[in-house]
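Yeah, one chain of the complex is gone here, protein chain that is, but the others are all in their spots.
A and B are the chain letters, set down in written order, and residue numbers restart from 1 in every chain.
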Amino acid sequence: MKKVYVNEERCLGCHLCEYYCAFANSGEQEMFKAFKLGKNPAPRIQVEDGKGINFAVQCRHCDDPLCMKNCIAGAISKVDGVVKIDPQKCVGCYTCVLSCPYGCIVPGKDGHSATKCELCTANSGTPQCVQNCINGAIVFEDRGEQA
Amino acid sequence: MKYEYVIIGNSAAAAGCIEGIRETDKKGSIAVISDEKYHIYSRPLISYKLKGDVTEKQMAYRPADFYKANNVDTMLGKRAVSVDSKSKFVKLESGEKIEYEKLLLATGSKPFVPPMEGLDTVKNKFSFMKMDDVKDIEKVVKKGAKVLIVGAGLIGLKAAEALEHYDCDMTVIDLADRILPSILDKKTSEIMQKHIEDHGLKFILGTSTKKFDKNKAVLTNGTEISFDILITAVGVRPNTELAESAGAKVERGILTDKKQACKGVKNIWAAGDCTVSDDITTGTAHIIAIMPNAHEQGLVAGRNMAGSKAVFDHAFPMNAIGFFGLHIITAGAYTGDCYEENDGENVKQLFSKDNKLNGFILMGDKIKRAGIYTALIREQTDLTTVDYQLLCEAPQLAAFAHEKRYEILSKGA
Partner (left out) sequence: MPVNYFPAEFEVLRNYDKCIQCRACERQCSNKVHWFDSDFGKMLSHDEKCVDCQRCVSICPTGALKIRPNENAFRKSANYTQPLMTEAYRQAGTGSVLLSSMGTPKDYPVYWDKILLNASQVTNPPIDPLREPMETRVFLGKRPTKMKFDKNGELDLSLEPSLALNVPIMFSAMSYGSISKNAHESLARAAEELGTYYNTGEGGLHKDFYKYGANTIVQVASGRFGVHKDYLNAGAAIEIKMGQGAKPGIGGHLPGEKIKEDVAHTRMIPRGTDAISPAPHHDIYSIEDLRQLIYSVKEATEYKKPVIVKIAAVHNVAAIASGVARSGADIIAIDGFRGGTGAAPTRIRDNVGIPIELALAAVDGRLRHEGIRNEVSIVAAGSIRCSSDAVKAIALGADAVYIATPALLAMGCHLCRSCHTGKCNWGIATQEPELVKRLNPDIAYHRLVNLVTAWNHEIQEIMGGMGINSIEALRGNRLMLRGIGLTEKELQILGILHAGE
């Protein structure tokens, strides 16, 4: 299935993907409104700035997701290969934050639910981090991984 | 009645077991027996229900069609009283016999209520473990009620947090001199205590109750506390009676091998809070009563019951929990060299030993990306192969060697 991959040779560490991600999931029409209206939406992708390297990290949509297995509320499921959190069921205990080996689950701003990359299936359908990467460092492609 | 697979218990371990069986065996008949009458629900969510955050429906641990989709027969509200491992059947309270080919004991634990003088005179006394406990509390709790909670552990404090929504006047007492001793060290428990106290709770620590007299408790230090509701959350005990009746080996909890098969008997597996696990962070065997463990053990048991090979060999305690908006994530054992960061309620403590991460306590802002630390424990990563200094500063994949990171980022897990 198609997944989001980052090429650390190309990632510039500009962090713009974080903003486009947060914006895409904010429901606002304008990016500046999403950030200026005090909502301060949280990105589901994170850019790491290491020693001379940068790369963006987001949910790997694992074959056997630990977050899903460990979720105490049964709020995490895998739908068509996409690991999703049901906000109606999530109680914000953050056992998923504790579990994800890649640090890809983000405590929600409200403190009551966790969020994560769902490949923009709930908004535009095209991962916005990929769409807006200024250096083509993030790609959305099928590398033969199972759904 | 006869089933290929019989599961006693209906929580995380049971769900894991069903999922494990159905990975390979789509047909074999499965029955779930539980003394609770509810669709599989998440036990820890009872405090969220009491608080009003979730409805009973939202507490479902698996979707409403879970049993049907997995072709599972349920016997809910029925108590199993004994297991005959020779003739391979489970006897129910009703006298019914359920024959099995393979049996999973996922019996969980029950509240431990120590003998306390006059406890029988208390009318509104509750444990806080099950759906029915919440329903019972909901029937009697009124706004502004005076609540006495015995036990400042995870259960007691989750109950307290939920009841704060009823503006209850709450007092928590514990024999220990600090709160949450099972998951926090002295320093962090003090921070959490202060945080909870700021929300109006009173703690009386290092004390126990001498006796009860209807709506009044007398403490060993002589203090008298009156209350409308009493919640006892002193501790839990594993439900091992069925295992014992089957002739399985039990020491504090049910003993199993790495495949979750019970020792001393055949065709019986056990998983969840009723079992003893080998803690990789302490090297000792004890009960690690946490949900992720239960599910994982159930899954491993299910896979083995259905004939595939699986082992569970990385048990260690871990908890993610929050009280009144202050979140904590902890794992492992708090021994070894400690890296520490302290900024008010934002605390990080990492414990390393023999070039391995052995445990951590994260609080407040520091919980972000905690799973990267958890994975270091789970995988017993040799810390000389990573940039541990960088990891101390923040959990990050940048600390891993390029090849490892490439594996994660370009291939996925």
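Annotations for the structure displayed:
Note that contacts are C-beta pairs under 8 Å (C-beta built on N, C-alpha and C of every residue); 3 or more make two chains touch, one makes a residue touch a chain.
Quick caveat: nothing in here was measured; it's all calculated off a predicted structure.
Under the touch definition stated at the start, the shown chains contacted by the missing one in the entire complex are A. Residues of chain A in touch with the missing chain: 9-10, 12-16, 18-20, 23, 30-32, 35-36, 52, 132, 134-137.
Everything below uses one rule, namely that only the chains that are shown with their structure count from here on.
Of all residues in chain B, those touching chain A in their complex are 12, 15-16, 42, 44-45, 48, 53-54, 58-63, 291-292, 295-296, 299, 318-322, 325, 327, 329, 331, 367-372, 374-375, 378, 390, 395-399, 405-406, 408-413.
Of all residues in chain A, those touching chain B in their complex are 3, 5-8, 46, 48-51, 53, 55, 57, 60-63, 66-67, 69-70, 72-74, 88-89, 91-107, 111-112, 143, 145.
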